[in-house]
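The complex is shown incomplete by one protein chain, all other protein chains being positioned as in the whole.
Naming follows writing order (A, B and C), and every chain is counted from residue 1.
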């Protein structure tokens, strides 16, 4: 599903990733961990093509990112749901529209959009915030909207960058339950987090980065 | 130092805080906890006067917020260092300027500013990012810049809203150490977090909010 | 359909900033409209002015009626000739008497009319062109029944000069102002889009195609442009009715009229500016 081969990413003078090689099978649930600035977000950005590698090659769902045409990128991204570390919500749109946009992009009918948006809002316990604007929400509420937007399109790959940083224990548990369910239905999940509690004793795969190097790849 | 008396805060139709009463002495280190949307950020916003209570009264460092003149607000805020949940960094300014601004506001000389900015950058392990722009930083790095900006002015009250949500264990421990040091020097600290590990077994005071109500006030 | 709804929603959410853009664009188009209006009305006013340029042909005293008719017939065929006036010897004397006023009695002693018959030619201003006038005069000089041709060489030149100068300056000014207006509109739209860079970024990351991203922005820009154009038109109408309805009016201003074309030009210009402005401002979206 996702293959990194000797990937190096350099920003200006900072090497954010150095010779990283790994591969993830379809349906896996993989954690990415490591200290702040280790390169977790950079690795995820390479997967959803927000950044391009300086060296090495990346293969996503059979596509080589080097030869991939620009025009194909939107269609590739539609199969990827992303929870951004900095949320990236549209502050001039309501919660409903923020989530619906992910479906409208795919040309889905409004009637179906309505059902699906309300369903995911219920999953993250924010049905009552449908018509609020993001600035009227608490930090954790905004984060859950971002999660709802990522999962509403039923993507084949779900990328989550520190999706529980602003959530309390109960909400975190709820989100983890949702992710496990989605994963059970076949979605591949990449989950970047500092929170060891999330993967400890789960038996799931954990990639550990440190200063741009992939230092371990073991079960949590 | 800080006194809330029967404070209620209503947003549109949402009661974010309901009849909250407590008082904090000078030099205390108080945690505020509770689930997402409980009202933690709202409580802190009332302390730094970004919001005004709909009912009840708030007393900050001897000033009653109701009678406080608008002109006095900047001077009151200079005694408060704030770590915002959403960072509120200036994205068109370098890391250096982002931190220096907190001192420039007070009219401190550039030479002294330079020393103090470099000192706090060292404290949060980001000396090497002095000339970067916030967008070139990882989530955790941005959060640490926000912390550096809050403490550089040596405030008498430090307000931190989920300051470790994007930080790994080691960085979190480092930040907590800094906060304990600052507190030891006499600074009052209000620290909102979901992370129970931060206050468990510290013996520090913990205010627990739930759905806008202050449900407990005990030692962690 | 959905793009339109999105555009309208976004217009409403950012209503203040959009209003300001509309004001900017409307102001620009209003200036353009005022310029066009002035040009149109000056043109109209000068078209109604009496023709000043004439050529006078002094004819042979003994010319026959037949020859005169022939000459007139020939002159009528010339495209630059607008009006032909034949003044016989008798008419000429009458005119002289009138112009002498009270002193006319000095002519009473004459036993014979000493004046010549003449033809006064008025030149069509639309076809006015110095070369063509001189060509005509050369032609006429070959006619042996014509004794003398008088035409105001200097006046000719200065009319020519003023007229073509006017045309030139008008054209220059309208061009200049159009370019200025395009500049203002472009930068207004561009400033608007600078604000939206992040929004576009999010759309891209969610997997939106170029056309999906572009549509609402372009619709928004077009709406802003059209509204701006219509507002400019309304401004021009207001200006004109204000000028016409003044209590201490300057007579000339009473005659000002709004050409129908302006009613089309301004909204269309707004549309084109909004459309191209937002398309260019968006630029080539890169993934």
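What we mean here is this: a residue touches a chain if its C-beta (ideal position, glycine included) is under 8 Å from a C-beta of that chain, and two chains touch if they have at least 3 such contacts.
All figures in this text were calculated on a predicted structure; none of them were measured in a lab.
**Q** Given the contact rule set out at the top, which of the displayed chains would the hidden chain touch in the full complex?
**A** Listed by label, the shown chains it touches are B, C.
**Q** Could you tell me which of C:17, C:70, C:135 or C:268 touches the chain that is not displayed?
**A** Residue touching the absent chain, from the options given: C:17.
**Q** For the chain not shown, which residue from C:191, C:263 or C:285 touches it across the whole complex?
**A** Result: among the candidates, C:191 touches the missing chain.
**Q** Which chain B residues touch the hidden chain?
**A** 48-50, 70, 73-78, 80, 82, 84, 88-90, 92-93, 97, 101-102, 104-106, 110, 149
**Q** If you put the missing chain back, which residues of chain C would it touch?
**A** 16-17, 20-21, 23-24, 27-28, 30-31, 34, 38, 96, 100, 103, 105-107, 109-110, 114-115, 161-162, 164-165, 168-169, 172-173, 176-177, 180, 183-184, 187-188, 190-192, 194-195, 239, 243, 250-253
As a convention for this text, only the chains that are shown with their structure count from here on.
**Q** Which chain is the middle one, judged by CA centres?
**A** A
**Q** With chain centres taken as the means of their Cα atoms, state the distance from chain B to chain C in Å.
**A** Chain centroid spacing, chain B to chain C, equals 67 Å.
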